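Removed from the display is one protein chain of the complex; every other protein chain stays in position.
Chain lettering (A, B and C) follows the sequence in which the chains are written, and residue indices restart at 1 in each chain.
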């Protein structure tokens, strides 16, 4: 079996270049590639386009890359709770392409699956539809959306094997599987890396064919944005 | 949790009507809903449109429905190895819509996921493209394909729970997950039915939201079309 | 006038046995507290979960298990986890029976505006545009008027639209209203102590009042 293992995050990001298109798995701060983001912060990169459902917070996740002015453009569905983001956007330093969340997920899925365009009802009658082709199918209006692909996709999984097969945990799965397929070079960081053959083939969420590099990450913070508890059962 | 359990195959197919559009999971004879097919054979049905990658063999699977003249039209990618099929097709009793296998899988996936149309390169320059819209994206030609949905989808899974969550085994997964989502009424038969809560939520292949009825099947034959063995390691 | 919890409580009466439901952030999240125990329903979180349970106890908090509002949650028996593409496939494909969400404005033909205020920082639409474009039944939880007394139930929305002709019902602090297929807010129920006249005066869009309008009971 092909071995995709590399040593660490530094090696993982070695060839990331300025003005590249990058994808980052995660929803909020859950399931984000913490190790790779840290490694990217160590590099002198500018003009990046980042595809990510959210933009992190001021002091964690992609928020840190924004702070370092590495990002030219964000393609996201929700970018609230980030003061630095707001400042850069209002000052014109940062460009943002807001995309409905389901459309974003599907555009990325389409990029990985070789579907250059598809029709969705999301955004009909709104500013999202401006400049896009509108068409009626079976009596309902839809707009055409294009695929999204990336030069590098950064993926965070729970377990992975040396062949690049990945298993996610809980809702930390989110955008990771589609992005894994949509990256020209897909880099997976995992909490536990095992030899090929130890994961049940029936339980793989992302087949290794999509993953070019894999390494075991460390020091995961897994910050919680809205720590919400109940007193009762749970 | 909503309970989708029903008693048996007979109850599962009780409201299937003539001229309905049916989907059947399976690739060849692997992963086909054996119990439901048997139960359908007991009913007086005609004019059915069957969406299935293959058409069974003469004496098993959908082949038995063909023999009983229940089927008006097949939507499939490969229908070889079925003499009765050939006879009905040549005599004009049976209509067949041949669709490239990946396009078939994607049309069904689109039906379940609310995507009325998408573009694929499969079939460009061939008779499959006749009458379809052709469009260029990023320098390559694609044709537009429409979604497929069904009145009833018949699914075979390995394990299932009372909430309708499904886990498939091996390559018997094939078309089952997409069809589960594309059926207005989706009926799952499983080898082992367990109470909700016993399957790991992280390992579910088909979430129960897609499944309207589930029952534990019996007497699975699981016929093998090409029994191929090696003398050495295996 | 209803408070937030009462709005949630009233919306919970719309829930039917066997439904899969997506609850938006804010008042809609509170609806879960009022769904009767004898109804079997499943709550979807669009970030990839069917079967949201109660908030966790301190010991059971799992950063890998959050809802669409980024709150820590738990799962119920029979839950399933999946990707964002699968999740919005479910939503777009019409598998979710009921969507409950908040709104800044609703028009008399069912248009909804809830994602953007011109001049204010744009946070993004998240999954709202997918939800409103896809759900077969959409109920909106909202305040009938703005803080300065302007009606939010309008002939036409003034804010940027999230989706068109999609809202089926509104539960505001003053009333329950149905959007008629031909357009117009049909008054179904009044909040305790609120008169039809008050609702009329605070509804800019076409209000349809037929017969006696019952008062809600809590």
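Quick notes on this one:
Assume contacts are C-beta pairs under 8 Å (C-beta built on N, C-alpha and C of every residue); 3 or more make two chains touch, one makes a residue touch a chain.
Quantities reported herein were computed from a predicted structural model and do not represent experimental measurements.
Within the entire complex, contacts from the absent chain reach the displayed chains A, B. Within the full complex, the residue among B:33, B:61, B:100 or B:201 touching the omitted chain is B:100.
Checked against the full complex, the one of B:49, B:120 or B:202 touching the unshown chain is B:120.
For chain A, the residues in touch with the chain missing from this view are 1-3, 109, 111-115, 161-163, 165, 181, 195-197, 201-202, 204, 207-210. For chain B, the residues touching the absent chain in the complete assembly are 27-31, 53, 76-81, 86, 89-90, 96, 98, 100-106, 108-109, 120-128, 158, 168-178, 205, 222-234.
Going forward, only the chains that are shown with their structure count from here on.
With centres defined as mean CA coordinates, chain C is found 28 Å away from chain A. As a whole-number value, the distance joining the C-alpha centres of chain A and chain B reads 32 Å. The residues of chain A that reach two or more other chains are 106, 120-121, 169-170, listed in rising order. Under the contact definition stated at the top, the residues of chain C that touch 2 or more other chains are 49, 81-82, 85, 88-89, 91-92, 134.
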